[in-house]
Each structure stands twice: as C-alpha cells, then as structure tokens.
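All remarks here apply to the structure that follows.
Yeah, one chain of the complex is gone here, protein chain that is, but the others are all in their spots.
By letter and in written order, the chains are A, B and C; residue numbering begins at 1 in each of them.
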Amino acid sequence: MSEAPLIGPSETDASITATVSHLALRKHAGIGWFAGVVFTFSLVLLLFYGIAYLFIRGVGIWGVNIPVAWGFAITNFVWWIGIGHAGTLISAILLLLHQKWRNSINRFAEAMTIFAVMCAGMMPLLHLGRPWMFYYIFPYPDTMNMWPQFRSPLVWDFFAVSTYLTVSIIFWYIGMIPDLATLRDRAPKGISKYVYGVMAFGWRGDAEHWERYEKTYLVLAGLATPLVVSVHSVVSFDFAVAQLPGWHSTIFPPYFVAGAIFSGFAMVLTIAIPLRAVFGLQALVTERHLENCAKLMLTTGLIVDYGYLNEFFLAWYGNNLYEKFHEFATATGAYWFAFWIVILCNVGVTQLLWFKPMRIKPLPLFIISILVNVGMWTERFVIVVTSLSKDWLPSSWGMFFPTVWDWVIFIGSLGLFTFLYFVFLRLFPIVPMAETRKLVHGESE
Amino acid sequence: MERYRRGELYGIAAEFETVEDLRAAAIRLFDARYRKVHFYTPYPVKGLAGMFRGMNDWVRYLLVSPLIFIGGFVGAATGIAMQEYANLIDFPINIGGRPLNSWPAFIPITFELTILFASFGGVLAFLVLNRLPQFYHPIFNARDFERATQDRYFLCIEVEDPKFDWQKTRALLEATKAVLVEEVPW
Amino acid sequence: MCNAQIDVAQLFSRPGSININILLAIFLIGGPVLTLLLLWVVYNSPWRTLQGKPIPQPVPFSHEHHVAGLGIDCRYCHTSVETSSFAGIPPVHTCMSCHSQVWRNATVLAPVRESYISGIPLHWTRVTDLPQFVFFNHSAHVNHGVGCSTCHGRIDRMQMTSKAVYMQMRWCTNCHGDPARFLRPPDQVMNMAWIPPPNQHAAGQKLIGDYHIDTTHLMDCVTCHR
Partner (left out) sequence: MSSMKRYDFDSIRERLRGTQGEELWRSLDELGDTEEFREWLMHEFPAGADVWLEGLSRRGFLKFAAASMALAGLTGCANQPFEPIVPYIDQPEGRPSGEPSWFATALPRRGFGTGVLVKSFEGRPVKIEGNPDHPASLGATDAIIQADLLGLYDPDRSQVVRKGTSIGTWDDFSREFVPVMERQRLAGGGGVRLLTQTVTSPTLRAQIESLLRIFPGARWHRYEPVNRDNVYAGTRLLFGRPLEPRYHFDRADVVVGLDSNFMTDDPGAVRYAREFSDRRRVDDPETSSMNRFYSIHSNLTVTGSMADHALPRKPSLIAVYARALAQHIAGVGGGIELARDDAHWIDVAARDLMAHRGRALIIAGEGQPPPVHALAHAMTAALGGIGSTVTYSRPVTDPESNVDSIRELAHDLDGGGVEVLVILGGNPVYDAPADLEFARRLAKVPMSVHWSLDEDETASKCRWHVPASHPLESWSDLRAWDGTTSIVQPLIAPLYDTRSAHELIGTITGSPMHGHDIIKGFWRTFGPVRALLPPSPKAGGAPLAPNPAAEGAFASWWRDTLARGVVAGSTEPDVAVTSDPAAIARLLGEPWPAIDESAIDVAFEPDPSILDGRYANNGWLQEVPKPITKLSWNNAALIGPDLAQRMNLANEQVLEIAFRGRTIEAPAWIVPGHADRAVTLHLGFGRKAPAQTAEGVGFDAYPIRFSDSMTFTSGADVRATERRRDLVSVQHHNTLAGRDHVRAATLDQYRREPDFVREPEKEPKHDETMYPPYVYPRYAWGMSIDLNSCIGCNACVMACVAENNVPIVGREQVERGREMHWLRIDRYWAGPLENPSTFHQPMLCMHCEDAPCEVVCPVGATVHSSEGLNEMIYNRCIGTRYCSNNCPYKVRRFNFLRYSTRGDEVMELMYNPDVTVRMRGVMEKCSYCVQRIERARIKADNAERPIADGEIVTACQQACPAQAIVFGNANDPQSKVKKLKDQKRDYGVLTELNTRPRTTYLAKLRNPNPELEKG
C-alpha cells in the first residue's frame, strides 16, 4: 500500500522502549519543561484565587444576570467536554475500526480527555449559586426525603460526565499497565521503581494475561464508544430540552457530538505537533498521524457547518417568528462579532484542510488547530449567550458582558489543563510502547 | 547446592532474542507433550497461550465477557429502579405537569449507569481473572527477566508439569535458540 | 538502554500467608463505608442534635411539677396555641399570678420577680427551634388532632425541658404523608399519656374526614416553606 508508514523504518522493540521510557525516567526533564510547569502552575494559582473569591462573594462577580443567567462557566464546560471527546474516540472507536495508526497517539489523547473532563466537571460546580450544596444533585438517602429531579438535563449531565470521567480513567489506566511494567523494570533502584512497581500491579507479560488484557480492552472500547457519543448528546440536551429559540432544536445532539470531535482533534493536534517536535517523536507520531487527524477534523467540521446551515434553513423554512428573529439577531445583533468569528474559524479555516500540504505540514496544521479551538469556544459562547440575551419578551432582553473574574476562571482552567499535562508528560509513558511494538512486528488485532 | 532441591524450584526459564525463536521453541515443547508452559512477551503475541491452554485457563478466558455483561445489567436495573422508585413511590410530585412516570426522561441516566457498571465489571474481570495485582511472582527471579517487558521473549516450564525432569527439560531447552536457560527458584 | 542489564530480582518480598489483595479490597471498600456510617451516627447523635438534652434556662422551670404535679392545663400558659401560629410563652405576669402567693421567696424564682419589677423580660432559650425557612403553625395542628406529645414528647415527665424529637424534614413528612397514624380525637390532643389505640389507622382515617383535612395539600412544599 502506498500510504506513508505509521512508524519509522528503523524502529525496533528496544529503540521504542528506550525513547519512550527515557522521557519518563531521565534525571532532568530540561529547562523547557520546568519553565512550562512554573508558568502553568502560576495560572493554576490564579484559578484558585479566582475560585476563592468566587466562593466568598458569589457568582455575582461574573457578568451573568437575568436574562443571561449562564455565561462563561457553561461555555467552558461545553467546550472542555468537547475537547475531551477526541481521546476516547481515538482509543475506542478507532480501535474497533482497526485503525492501527491510533496506537502511537492514543495514550496522550486519552490523558488529554481526562484532564479536559476534569476542567469541564469543575465548571458546573463553580457556577452554582450555592456550590457548597452541590450534593443535592446526588441520589442519596437525605434527611429531606428528597431526590434529584431526574427529568432535569443537569442531572443527566452529572451522571454522564462522572461516568465518562470514570470510564476514561479506567480505560487509560488498563491500557497503561504493561508500559508501567516496562518503566518499573527500567527504572533505577529507588522510590520511583517501587511506585511504578505498585502501579504496574505486578504485570509480567504472561501470554495468558495478554489475551485477557486485549479482550477486556476491546470490550471496554465497545462500551466507551456509545458512551462518548452519549456524553455530548446529553450535554446538548441542556439546551435542546429547554424551549428557548436557538436552543430548542432536535439537531443539537449530533451537531454537538460532531463539534466535540472537531474541537477534540484540533486539541490533539495542538498538543501533538509541539510534542513530537520537542520530544523527538517524529518516528512514532508520523505525518500520517497528523494527516489522519486533519482528515477527521475536516469531516466533522463539515458536519458542524451543516449544523449551522440547517439552523438558518429551518428558521426560514419553519417560518417561526421567534426562530427567525433569533437567527437574525445572532448574525447581526449585539454579538455579531462572535458569530462571525465562528463562521470564519469553523467554516472558513476548516476548508483549508482540503489541501494535502495543509494536512501534513506541522506549522499550518498547528495554526489551523488553534483557530478551530478558538472557533469552537466562541461557538459555545454564541449558543449559550445570544439565545438567552434575546428570547421571548422584548422587555426582558439584556446583554452579557464578561468581567475580569470570568476570564480568570477560563484562563485558569486552561492553566490547570496544561499543568496536569506537563506532569503527565514527565511521569508517564506518553506513547503506548506495547502497542507500537506490535506495529514493529506488523501484528494486527 | 540446596537451592536446587526439588520443591524449591518453580521451573526452568529460557530467554529468546526474537519472537520467531520463541515460537519455534514453543512448538518443540508442545510436541514434547509439555503442558505447564508460560510465555512472557513485551507485546501480545498471538497463538502462544492458546497452544498450552488448560481447562481452567479456558474458563478464565471465556469469563471476561459475561462478567462485563452482568455489570451492565446490574447498572441498568439500578438506574430504572432508582428513578421509578423516587418518582412513583417515595416522593410522587407534580413537576411541570409532566407525568410521574416520565420514562423517556429516565433513559439517559439508565444508559450511563449501564455503561458505568459494565466497565466496572470489565476491570474486575481483568484483575480477578489475571490474579492481579500480584506483586511477587517466582518468574521475577529469573535473571534478566526485566527485559521481558522490553525487548526479550521468555518461556518457563513449571516443575508441576507431569513431563518435567530437570535434566531432560533443561537439555531440551538448551537445544533451542535460547540465549539463556536457567532454573527459576520459588 | 544502558541500565537494561542491572539485576532486579524480586522488587517485592515474598508474600506471607495473608493475601494483600484481599486486604486491599477490604480497605478500599470498607474504609469509605465505615467513614460514612460513622458520620451518619455522629450527625444523628444527641451530642449534635441535643435531643433529650436539657437546655439551660434562666429559671429551672419544671413541666413535670406544673403539668403532672399540679395538673395545670397547657393552655393556661401557652394561651395562643389554639389561635395562633405561636403557642405563646407565658408573660411574667402569668407566673406571678401564682408565685405572688406561693413560693414568694424562693431563690430560684428571683429572676422572675426581678423581671416583673424591673420590666426587663426573661430571656428563655428556645428548646424546639426551626430554621427561618420553615413555617409551623400551632393552631393548625392542635385544632386538627395533632397532640402536644406527638412533637414535644412526655413534657409532663420533664424535670428540665428538652427536645423530644430531632426534627428533620423526613420526620415531618412522616406524618404529613400519612397523618392517619398520628391523629387523635379532639379531647385527646392535650393528653400527654395518649397512646394510639389498636384500631388507630381506621380511627385516623375517620378523623381525617371529621377534621376536613386536605391530605393532598399536606405534602405541598408551601405548606411549610414560604
């Protein structure tokens, strides 16, 4: 087959093992890594500061108001969850589809998922008026004889996101056990060796274990696949179930899922491209990986664009006064700039991916992926805010303006994400060695 | 030396440089009617385990999926039961004029719980059936065994194997392309 | 690469007779369960709820003495219990109407006399205290067959008054959900010693009708939260 190879020709078991485990086991991670940790950790501190002030004063420090009662927090939530989708998609769906190219990138994609979902899960909690009462959402035998209100999409959210986080972690960890064993066996005597030893559960690469390992992994993949689709569908219900013009739309679930994968792969590239450059992983994360991600972005991007088109079409075709007005206000109203950023990034920029050079050249691809991330965040913003700012009664229309605290939380969450990522890069096998060894030997599932 | 006294020995291990050599050796052992043979490879190698799989190995192999299914079933049951009980029996209440049994609204949670419990089942199956975590295992006594998770391929014949005779067995292994053959003590 | 040859042998020592995995499982599962259990016990323990714990008062007033001993009717002091949301704490005047004759010089009653003379009211401490978002109306209960002792316990046996029940919403809904189990005939409401008759449930059902109790409204939130 004429396709570019998935792995450098000169790679062997030993070389893969050496390259990857070196990243985790080396004495000094280099000044770049250190600087990164310091910078991102300072952002984490900023986040904590923001959260502390938020809890002391209340959500009023944000720009939210009546009618726009949801602002950045929910925007971030939807966006982060979306980011979280690529990881599971790569590791689960592509596994089921026997996409071998996934093997070398799924590990850090899954890590990305977990951290993104953490950032996401934080948001709904912070945006509560009384965050210390969050446990009212849990079904537990309380003193009030009350239950959560199971018809509310927010409760569905709670179940979906927590399930998603749990399953992602399980999936990630099980996949990592053999590699942790490798690290255990390569680590110099000392505390780290024992830590890896415990984490590896005493894995010894027994052929029997391998068989059951692969089987479990496959079934888990089978479970994660519908899950990943369900999660963002449920998130989209937050809007689709409400009856606001611009929210109440049956196309939301597929359109959100596509958007999620779209932004997810954008984020994968945003991370992978610098990663392979900095850690010299070009042999493991090859141009073909980049191109495949790019192709997926293009596909999902087109689905998203269809979603936009569809909204306007239905508003016109359904000839509903409120829908029509909503679409009009979205495009030309107070938030026109946001809307056109979305169009520019998610519709315009995406089309560049039709051209091969754009798909394989790291730099342009990197820029495109950044733009798509921006575009998708803005899209969430448009969905959340513009619909709320002008709904049914003109008398109650209002505007949302973010305050500094909105930005602190948003930027802080970015900081948290990258910080966790830096830690992950330092301590874990960022490329699944066992899986790549399979590639060396041309083994197929 | 007393280290070799019978009963103190777990088995004899052999180390190979390539997976092909391992396969070749495996076939010879199979022909020699050895049954309690274990293989240790840095990545999943097809077919090896199947050759020497005993009865209870088969059971443990096939049990994976049923356990996961049970997990999923329990999850689904929990989801439905919880929501129906809350809305119909424990605290029936008129919410937005919707029916008490708004079953369509109960689907998402039921689904999520199904997945959650199923994957718990999966983890359980994986750990229990593999007897993991198992931090101490005699095979780790084999010299050079740390490379089994990197770039070398090991096999080990247990002393429990009916055909085991440490003279003959050792000779047999040395006859293969093994780079290193040694006794593995308990 | 370089250190691939070093001899690890066993990283972890040979296990003893006990299986650490089992221990691990017990710890991971049992630990949280125990903690929660402990918290629950503490949360509901009298140490926190003060249930059955006498509350210090400026005057060691004994319900046992006045109710059981002297047989004074509840309404003599708690005058508005049948007409108002608030049962009413007796004005010092009420105390003095007797204690100007009896126990005139009792030292325990000094605060009462002082208050009566100085006009500075006594500061009792609430025994049964509901949060500000709960609205309870005595008249609505007393006039519809809910007895004093149902909520306040055997006041007539309390040397020092104390909380008889720890009132959580679960406890309230217990009756609001199915009042038949607790309703009494009108003449029994003030009876401290009342115990439900064997046919209580049937009787209760009948009483619901006699009192014209709208049971559907009893479980509405606004019945207590406004």
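The working rule: a contact is a pair of C-beta atoms (placed from the backbone, for glycine too) under 8 Å apart; a residue touches a chain by one contact, two chains touch by 3 or more.
Computed from a predicted structure; not experimentally measured.
Interface note: of B:Ala32, B:Leu62 or B:Ile93, the residue touching the hidden chain in the full complex is B:Ile93.
Only one residue from A:Ile31, A:Ile191 or A:Leu321 touches the chain missing from this view: A:Leu321. Of the candidate positions A:Ala29, A:Leu46, A:Ala334 or A:Leu427, contact with the hidden chain is made by A:Ala334.
Across the entire complex, the residue among A:Met118, A:Ile303, A:Met399 or A:Val423 in touch with the chain not shown is A:Met399.
Residues of subunit A in touch with the missing chain: 55-61, 63-70, 124, 127-134, 136-137, 144, 146-149, 151-155, 158, 238, 241-244, 321, 324-325, 328-329, 332-334, 388, 391-399, 401-405. Contact between subunit C and the absent chain runs through residues 48-50, 55, 79-80, 83-86, 88-93, 115-116, 119, 121-126, 129, 131-133, 135, 137, 139-140, 143-144, 212, 214, 216-217, 219-223, 225-226. Counting the whole complex, the residues of subunit B in touch with the unshown chain are 93-99.
Just so it is clear, only the chains that are shown with their structure count from here on.
One finds 56 Å separating the Cα centroids of subunit B and subunit C.
Chain centres here are Cα means. That of subunit A falls 50 Å from that of subunit C. Subunit A and subunit B have centres, each the mean of its CA atoms, that are 31 Å apart. Multi-chain contact residues of subunit A (touching two or more other chains) are listed as 14, 145-146, 184-186, 197, 202. For subunit C, the set of residues touching two or more other chains reads 4, 8, 11-12. Against subunit A, in their complex, subunit B makes its touches with residues 19, 38-46, 48-50, 53, 57, 60-61, 64-65, 68, 72, 82-83, 86-87, 90-91, 95-96, 98, 102, 105-106, 108-109, 111-113, 115-116, 118-120, 122-123, 125-127, 129-130, 132-137, 139-140, 145-151.
Against subunit B, in their complex, subunit A makes its touches with residues 12-14, 17, 139, 145-151, 155-156, 159-160, 163, 166-167, 170-171, 174, 178, 181-182, 184-186, 197-198, 201-216, 219-220, 223-224, 226-227, 230, 234, 237, 433-435, 437-438, 441, 443. The part of subunit A that touches subunit C in the complex is made up of residues 14, 18, 142-146, 184-186, 188-189, 193-194, 197, 202.
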